[in-house]
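Missing here is one protein chain; the remaining ones are kept as they sit in the complex.
Labels run A, B and C following the written order; every chain starts at residue 1.
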């Protein structure tokens, strides 16, 4: 922990310098980071695949996402706009200013060993904050590789490397970050359970949290859906990244009239999924990340069975050297306790419904609120789905999978998903502190609400 | 607590209806509430003075603030805008939608027995939420009066009265609100200590909080300040509302060159403050709100003395029927423990400094971060003060007092003040849930980041 | 014209005072104007009907629209926000400020003798501008009535009545406004022909125009449309206000598969339209505004016939005391010259099409670009219609008529409609001047783009 203290102190000191650099100049640094990453796209993508286990196109896609974020953040560096608000008092100027926070702590998970860092760091940096990053203990190589790229750019620009400080450690580093009063904002990505602990610890010292926690995401297929589009989407959403995305589709709600058709096609498609080396061309399903992940899968399948679930496809681990498991489809009641939890693997729960109202109720009946999707072509359903009585999630899709977000929109979810928003829209505001400033440049003292005092 | 359950259930049911009413129609209801309050401005203002103890102009000003908020919220009801964000995928429409939360819990304090409700309720209502309000146990009359006004408007429009539900109870109602999973957002105004408890309770069920907690607000007087303007401002900021505003000035930082001048003038002015019946014309200082408040004042003065504080003016309770105390000026070191706490009464700590840097460090050295003000005419100081190395508060003023905010700006503070923002700017976003919606209206399935899957 | 000069001079002088009043205080004046109008809603609505000829519900609706605008503008008065933009130079503050223009000229037409004034004046006033209004020469009573209401409020608030100055004259007043260099912005509503003259005159003195000119608005009915909804909408859009709205539907494009069905229903409905006294309950069609309007109708019908148009319903004037004409349906080719022009009366041109592409091409083939509407339930059509290759109009509707806009959205059109936008969204920016301000509060002189000079 001396390492932590040394690193953190350097980072804190660097924050005094970094927040003085004008935002567009900070943007220029982030642009150079983007260029450096773009130049190593293939290399870093392979490293992600190797270390995390996701297939190569997804590994490269993850690095591409940081590159996109850098480009986006460069533009943002000239648009971190405050406001000038009309004052009711003569000779007064009212403004909303945005200033850097200082140091932002970023704790990421194994499943996106670098993209989630990218969302946070690109924005945190242009906003004028230094970053303290704790990557997952099981993906140290990518943590080191990313850190080197950023350090190289900082060095070339004669800026302290401590502006971007990273640690590869485990829970004790996470706890240190959560407790550290020098870190006004902690961005945490992980399970709802750990996220809540982080939140409580950070709250106790009146710090702020940005939480991206568990998802339990449903796809609803209506009777008028384009079935082919739906099946392709479900496959990507449920099997992609071996079901280890926070936006993985875990629940499939099928209208009774299309129930059997969709299910038959899906089971057929599942059988053709190529499982194997994630670096090999054509592979769709790589191994789970660790032995523990595999054990959780096994325990999950047992629980499913004991709660009345019926395995329609897959359901077993694959005997081999890696942590391979079969992509699995389970028919189960929406009331079964397992359905309320996030089983981090390629397991899809299928349920039947009769009306839109019922489907939305099931969609909203879990503690988590990250992503959701409906397949339909009817405007009255689409607009109901995205309206006040529709999905209660942070991501509400139509005719696309639950996963695969673009960086321009805000990413995150409600309820046990933690309420944070990263990447696009006005997410940058979370990385800054807001102040309402009123300047009296006259010589009188008029009071708001027309109050007369003294 | 059966009352709570009955009221809450009715409110929850009403929320299904209210969120269906189009926002501009909700605005029309809030407009009518504003009109009803405007018609009773004097009457309600007197009631606030009588029950809370603040002087009449402040009592009326408090009701005027709700009227202003209603007018503001009416305009807002046509501007709760979502966004349409360019999608990187052809035939895709990406949108950020804002939907109502359902029910918003509002817990307010005795010192602003109705204005703080006004901030929350006006915005919560146009945003499509029902409101459950717990007023302070010591201001039941104003709670009842406000509720009747709103109920009258709802009834006239054939809307369920439960859209606005209020309780006069104590801590047990507050706890019930904090625990209630039907209330996605709890807005709490009060002490940092209780606020933290509310926050932890609400977090445990993954609800959201909007906290307006303790302040410990400083005014800095630079050597070039307009002394007369400063003295008048300090008086209003330190003595107004008998020092029982969250934005009350509690710390006065004087540049050494003006230290004695300002202090002399201030002590002179303090002696002329008319203390007495808050309804009487000319009174500047009414009684403290309760006997407990008076006891806290006495205990505070003892602590001050024991920690080396020197009483320059006041320092005693006034023997009379009410809870009257003298407006008090104390010379004390910025390191004294009492200076870090919020003593809810008309007690002002005075300190000396030599440089701007030192003054800002003292300003930022307390746990709270609500309001702050500097008196100067130098642009380089003004812009430093509102910049990254300036005040760390949510309200950062120049040449005006720490208190007396306009409704157009966001109101709230950082650190132990809780981080919430009410009233103006984009505060309304806290009263809604955000969803990022992507609609695929084509027949292809392009993936973000150009990923190819299957 | 001495009257003009006197009025204008007073208005110009008043502008020095009015622009000093803080925006929220200006909002309070506009709120009072709204209240005064609300109190006279029925009375003023009747006056509009009497003088202009529109049916009573529309007369009242027109006054209601100003009341809505007042409410909206009150909220806006605290949200005329400028921006603080991150500067690339240290110790520099970059801001975008919005200041009043001074005097805004508003020239309105007979068909909305007060609502269009309301759009312009409510926003112009909160933005800090005085208003010079020229109402239509044929609606002097409503001009006088409106002026009195506003004057009453100004007087009650001890403000110069010249803040709102009106004239009842004809073209010579319009020309004087167009030429007057004391009027930086002229908002003109009327025909494309006159609008162009105004634009050229105002441009010559480098003033700005806000133009709301002719419309030639189409409704498209797709093969999957809700026919009943479409027919009701067409009736309101084509016959409402006797076809004298700028958003009146003048062209009906029917998909070949529903052509006959829609046409049959429409002809049936047209026969039942109650024509007569606009103040009488149940009347849907009042008289045209003037004898000239009636003559133009007659000339229009002649031109239609000579260009191959086939009258399917109506087509004649009604012999009576007023300027009554029959609601008329004409089958005609989209290439006929009359179809490219705006015939200001209840004449609807019907055309057949086969594909969406063809329908959009016809929609976009006229010089005007105000409003347009499609009836369909297919998302792929809806989003294409509102996208880059869809309607080229300023108002693009789905499953509602071409007319009947809400005040929250920007109102106006492209091409020969003039390009101006009134009412909602960021229309207020047109009523202010923008300045980009950069304040150097340091003592160095860094240059943008890193240039080194000297």
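We adopt the following convention: a contact is a pair of C-beta atoms (placed from the backbone, for glycine too) under 8 Å apart; a residue touches a chain by one contact, two chains touch by 3 or more.
Note that the structure is predicted; figures quoted are calculated from it, not measured.
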_Touch with the omitted chain, as defined above, among C:32, C:49 or C:64_ = C:64
*For the full complex, which residue in B:49, B:64 or B:77 touches the chain that was left out?*
B:77
*From the list C:25, C:46, C:182 or C:232, which touches the chain that is not on show?*
C:232
*Hidden-chain contact residue, picked from the options C:42, C:157, C:203 or C:354*: C:203
*Write the list of chain C residues that the hidden chain touches.*
16, 19-20, 57-58, 61-62, 64-65, 68, 83, 85-89, 92, 94-97, 99-100, 128, 192, 196, 199-200, 203-204, 206, 208, 226, 229, 232-233, 235-236, 240, 284, 367, 382, 386-400, 404-411, 414-416, 418-419, 421, 424-426, 433-441, 443, 445, 447-454
*Given the full complex, what residues of chain B touch the hidden partner chain?*
20, 22-25, 77-90, 92, 95-98, 377-380, 382
_Tell me which stretches of chain A touch the chain missing from the display._
24, 27, 31, 71-79, 91, 93, 379-380, 382-384, 406-408, 424, 439, 441-443
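Here is the rule we go by: only the chains that are shown with their structure count from here on.
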_Size of the rotation, in steps of 5 degrees, that lays the CA trace of chain B over chain C_ = 180
_Gap in Å, rounded to a whole number, between the CA centres of chain C and chain B_ = 42
*Which whole number of Å gives the spacing of the CA centres of chain A and chain C?*
45
*Where does chain B touch two or more other chains at once, residue-wise?*
382, 406-408, 424, 439, 441, 443
